[in-house]
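Only one structure is covered here, and it is reproduced in the block below.
Subset of chains shown; positions unchanged.
Labels for the chains are A, B and C, by order of writing; each one numbers its residues from 1.
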Amino acid sequence: MIYLTRLEQFNAAHQLYNSDWSAAKNEEVFGKCANKNWHGHNYDLFVTIKGDPHPDTGFVFDVKKLSKIIREHIVSKIDHKNLNMDVDFMRGKLCSTENLAIGIWNELSPNLPNGVLLHSIKLYETPRVFVEYFGG
Amino acid sequence: MIYLTRLEQFNAAHQLYNSDWSAAKNEEVFGKCANKNWHGHNYDLFVTIKGDPHPDTGFVFDVKKLSKIIREHIVSKIDHKNLNMDVDFMRGKLCSTENLAIGIWNELSPNLPNGVLLHSIKLYETPRVFVEYFGG
Amino acid sequence: MIYLTRLEQFNAAHQLYNSDWSAAKNEEVFGKCANKNWHGHNYDLFVTIKGDPHPDTGFVFDVKKLSKIIREHIVSKIDHKNLNMDVDFMRGKLCSTENLAIGIWNELSPNLPNGVLLHSIKLYETPRVFVEYFGG
């Protein structure tokens, strides 16, 4: 079994804010990330799939097709967007890197062709902070 | 003469939008960068000063002090902010990387100690797009 | 148990081409990667071994020796080479990143000293595409 990873990138605004809490409590918990006027990031998204190389191509899966699927189902929905306001699959969720990675997994997974196994979503919010999610 | 550079980083939301234009014209010129709900970036800011090393320290200038000055006068005003709404020195200006670099130069320059010469502001909006400004 | 990784790098030409297919079919499946005149990459090769640190050295294995083994058995055979034409262990195989990683594993594994356990081969074709192989 081989693990194949593709990097895609997107830039987005967001805010960490729990609407069940007061502004003061949000400020206390989330600090400057709670800024009501938003802030943003360049996100690096690493999508890893796994499988055996096909004897005709040597590919687990055509990485150009993988890129196209990620761009169509994920990047087009979140790039140059406000994650809290513009993204249907994040509606009603706290926009942490953790929840965004889970949201991307759930959105991408059913859109992969039969036989292409999603292994992990690795998401960098900054070069110093990233999360990894393996599903389930 | 030696050139000394310090990297600082900040994360911010912004929008490219000319308020003299219609929404349609903004969309046409700025594309997805005109998103009314904002988007954002991790910016890399390289500040370069120049001078001769001081015989007592071997320093053009103490890089920790340089970092402190940049953080106090620039990063504290733009990190985790909305560049269009929250930043006094960008008020009324188009929030392009070009204008932000010029704004940072103008803000930082008078706050450097006597004898510390600002050489350039190099500002990365993404790893693929950056500007450099040498003043004047 | 500790996992120790060494990065080596090589530059090579290759082509994705299935000789059982017509040129048109190759063009359809592999696109510009099928260019009959070749193209090439700077590959990053991360070799990971695992074990317990030896009490006398603190090393799982001397990383300089590991580097020497990788250079002797792998890099010398593929650096500044044509992967399809010049590399004995890729003869008759499709030169995908997947197959190259498997080929490197199979070539390196028997050349490691007794007790040095190969854990993974991670191979970057570009900064945006990489594969990982754990053997078997």
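We take it that contacts are C-beta pairs under 8 Å (C-beta built on N, C-alpha and C of every residue); 3 or more make two chains touch, one makes a residue touch a chain.
Everything numeric here is computed off the predicted structure, so don't read it as measured data.
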Full complex stoichiometry in copies [only 3 chains shown in place]: 6
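The definition used in the following text is that only the chains that are shown with their structure count from here on.
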Overall pattern in which the protein chains touch one another (line/ring/star/complete/other): line
Interface ranked first by C-beta contact pairs: A-B
Interface numbering overlap (same over half, different under half) for chain A and chain B: same
Separation of chain B from chain C, taking each centre as the mean of its C-alpha atoms, in whole Å: 41
Residues within chain B bordering two or more other chains: none
Chain C-facing residues of chain A, complex: 1-8, 53, 56-60, 62-64
Touching residues (chain side chain B, partner chain A) in the complex: 9, 11-14, 32-33, 35, 37-42, 79-82, 85-86, 126-127
Of all residues in chain C, those that touch chain A in their complex: 16, 18, 20-21, 29-31, 93-99, 101-102, 127-134
